[in-house]
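A single protein chain has been omitted; all remaining protein chains appear in their positions.
What follows is chain A.
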Amino acid sequence: MEFQSCFDIIGPIMVGPSSSHTAGVVSIGRFIYELLDGCPEEANIIFYDSFAETYQGHGTDKALLGGLLGMDTDDSRIKHSIELASEQGLHYTFELEDHCSYFEHPNTTIVTARHGDQVVKVGGASLGGGLSKVFMIDGEMADIRLSTSDDFSVIAKNYHEQKMSKVLVGEL
């Protein structure tokens, strides 16, 4: 039961052309932006399978960069995000691969991003209709659902708090 709300079906409100290859990817980028608490200076982006084959037509590259720059799915600046990335000092590289061995879905990406001295490596899958899922963070498997009706800053904060509480257990 990945779809939880009527707004997962009717929505998101978004710029085209694809809910899975554009909107869902904006969300993955935006979650990373929240996780780093700001726009990264460096990002390495791997697109797998269907993303790798059709990213140009769907604007998947623009969508991911837009999310990393802090945009939402309905931000009309997404189509200019390649120029905006260079203006804002976001250096990025793209790699294309056939198949992601960490997660079984045709629309997957793994992004390694650095903001200041903080580095995160996030695996995300776009499940369709604009709904996404983060399946891996920093090498550990995760299961975080990203719906555009959610507040990603709260989700990122919860993740950080949970991670802290995992570390801060037991006696020294």
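Heads up, the rule we're going with is that contacts are C-beta pairs under 8 Å (C-beta built on N, C-alpha and C of every residue); 3 or more make two chains touch, one makes a residue touch a chain; residues count from 1.
One rule holds for everything that comes next: contacts and distances are computed from a predicted model.
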Listed names "L-serine dehydratase", "Oxidase", "Carbon monoxide dehydrogenase F protein" or "Sugar ABC transporter permease", matching UniProt entry of the absent chain: "L-serine dehydratase"
Contact with the hidden chain (one of A:Ser76, A:Ser101 or A:Ser165): A:Ser76
For chain A, which residues lie in contact with the unshown chain of the complex? 1-23, 49-50, 53-59, 74, 76, 78-79, 105-107, 126-130, 149
